[in-house]
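Have a look at this one before I ask anything.
The complex appears here minus one protein chain, its other protein chains still in place.
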Amino acid sequence: MRLDLILRVGAKLVLPFILLFALYVQFHGDYGPGGGFQAGVIAAGMVILYAIIFGIRAAKQIAPPSIVEFMVPLGVLIYCGTGIVSLLLGYNYLDFTGFHPDFLRAHEWGILIVELGVLVTVSSTMIAMFYAFAQRGRR
Amino acid sequence: MSAMTFLNAVEPHLPILLIIVPLFGALMATFMRSGTVAWFISLVVSVLVALIAWKLLNTILSTGTPIIYKIGNWEAPIGIVYKVDQLSGFVLLVIAAIAAVMMPFARRSIAAEIKQRAQPWYYAMYLLCLAGLMGIVITGDAFNAFVFLEISSLATYVLIALGRHRRALLAAYQYLIMGTIGATLYVIGIGLLYVLTGTLNFDDIASRLGPALADPERRNAVMAALGFAFVGVSLKLALFPMHVWLPNAYTYAPSVATAFLAGTATKAAIYLLIRLLFTVFGVSISIETLPVPQVLIVLSIAAMFLASFSAVFENNAKRMLAYSSIAQVGYIMLGVGLACLPVLAATTDASPATTPNNGMTAGLVHIANHAIMKAALFLALGAVYYRIGSVLYKDIAGIGRTMPLTMLAFGIAGLGLMGTPGTAGFISKWYLALGAIDTGWYSIVFLIVASSLISLIYIGRITEVVWFREPSAAAAQAKEAPLSMLVPLWILALLTIYLGLDTRATVDVAAEAAKVLVGGIR
Partner (left out) sequence: MQALETLATHYNYFITIVLMISGLFIVIARGNLIKKLVGLSLFQTSVYLLYLTPAKILGGTAPIYNPAYKVYSNPLPHVLMLTAIVVGVATIALGLALVVRIKEAYGTIEEDEIFSKDPDSE
């Protein structure tokens, strides 16, 4: 735990790029390969890697369990909320036409928000699952 | 005025609200820290869902044309559509109504059976399960049905695992294994259909299967698809040899969860099987390629007898009712199986479009009747469990003296289960017998009566235990169940009688659905 200097330095070098890559995948999801699910898993992977190398206590400081647990339903709420907004705008559920006068732009926006919800839920679910299994029986 | 305009604006979106409302409720419940608040959310949501389902069914029955809702406004083969026709409207209302009626019961029962911290999660999972079940029934897309099937199943596993006894965990695990295999087999079937037809929309698959079947090379793939999907869904609905997960799951789940699952979860899977057999494959295809109706009838009859025998020798009241559920699923599937048959003979007289099919009517009516009766029985046991903490025969002996109102409702629902004239159960069996006579399988009428006699034994046995035995120590101390438990219980018990006397609510709707379903086949 204390001697693995290479791992620690290496991880610190890699971690920001993992997050950056997650964001890259996230923001290309609306018109290219990628999207919230993949990005969420990558982002969660960053936290899990951090937890494996620096210990779960340190990981809980950057991603506190209470916030993680709050984010799980929050992401679904963002997703469903987008659908509700389109209902309120007078269109069908998840029909984003009302978001922007231009049809394509409107759908790009709609999918972007939906993907954001997916990102929030997937990343937090993965982290929450990791926490749940990792700390079981150690308390 | 503004309320009217609001309702008018909402009306076209009712199908999707049926899913979003419980989903939102589930999310809200997860944010709550108090079980009572989460319960209140669930109550409001359940009632709202039942009202929406009621409104949808009424619209369908008055207009006669299916309600189609396009998600994201994408047309059918490209986007996912929700489709409410007579059949799905009927099943939606049954599930939603059962869920709503038992909500008042849930608060005290859950507060007593589940740890404080887990209570909001129970309600969240319950609402998620409700959303999933609604989704299975309302969707017109085969893969979407799988996703909803898994949403409801995953929530169900958690509901079961929340049971008090440690065997609840094992029961949930076993159900998880079986349920996942079932769902995966269903996906394999759907995948084969997708490869064959290039679409996942139920109606679209149906219209494109004809050419696939004419081609002898692709014919085998159609048969494989039917086999996979049939077995997969049968696992979920606990058709006889695939029922092993059910007794433990129902026995160890929290009382309210058992009542909810027994009333609704298998019904949604039954709906999916009916949808596959009649809308997607069409009875004529199933009969030509695979002896589906014969298999269904044989397995149903086996369920009616073997599961009933197991129920007779059971000493745990909840497990006894679980076995009885398997037998009752047998009755429903027997009706469905019989509904496949007359089409063979109907080639001579082209009447199925005008006269409702009795077998299908029986199956559909029994979906509603069994949901009501079994929910009442499990709720009564839930009330007993709430008072004395056990449902073993040795502990509930003589409980009728201290909890007469609860056990009277139990008795009424039990009479219904046996098919006593004047109760809802009789109506189902009457139409089932008519369906058997229509198809010329007269021996089935005899078998229906014989299996009813077995249910007389197991209901009679528990009746003897609760009314005529010396009260056990626990039973002598018990008090009558609280009002919040008695009211839902008696609503269901009285419905059992009412639906046995006035059949307009169930049989007419079911006959209408059966007419559309069986009549619509090429």
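In this document, chain identifiers A and B correspond to the written order of the chains, with residue numbering beginning at 1 in each.
Keep in mind that, in the parts below, a contact is a pair of C-beta atoms (placed from the backbone, for glycine too) under 8 Å apart; a residue touches a chain by one contact, two chains touch by 3 or more.
For clarity, every value in this text was computed on a predicted model and none was experimentally measured.
**Q** Quick one: say which of B:S46, B:N316, B:T402 or B:S455 touches the chain that got left out.
**A** Of all options in B:S46, B:N316, B:T402 or B:S455, contact with the hidden chain holds for B:N316.
**Q** Can you work out which residue in B:A161, B:C340, B:I388 or B:L489 touches the chain that's missing from view?
**A** Missing-chain contact among the listed residues: B:A161.
**Q** Who touches the missing chain here, B:V187, B:A212, B:I459 or B:A514?
**A** Spelled out, the listed residue whose C-beta touches the missing chain is B:V187.
**Q** For the chain left out of this view, which of B:F40, B:W54, B:W74 or B:F143 touches it?
**A** Looking across B:F40, B:W54, B:W74 or B:F143, the contact with the absent chain belongs to B:F143.
**Q** Just checking the interface: what residues of subunit A touch the absent partner chain?
**A** Residues of subunit A in touch with the missing chain: 32-33, 37, 122, 129, 132-133, 136-137.
**Q** What subunit B residues would touch the chain not displayed?
**A** Interface with the chain not displayed, on the subunit B side: 143, 146-147, 150, 154, 157-158, 161, 166-167, 169-170, 172-173, 176-177, 180-181, 183-184, 187-188, 191, 194-195, 315-316, 392.
Here is the rule we use: only the chains that are shown with their structure count from here on.
**Q** Taking the mean of the CA coordinates per chain, how far is subunit A from subunit B in Å?
**A** Once rounded, the distance between the two centres reads 36 Å.
**Q** List the residues on subunit B that touch subunit A in their complex, please.
**A** 9, 13, 16, 20, 23-24, 27, 30-31, 69-73
**Q** Residue numbers of subunit A touching subunit B in their complex, please.
**A** Checking each residue of subunit A against subunit B gives 70, 72-73, 76-77, 80, 83-84, 87, 90-97.
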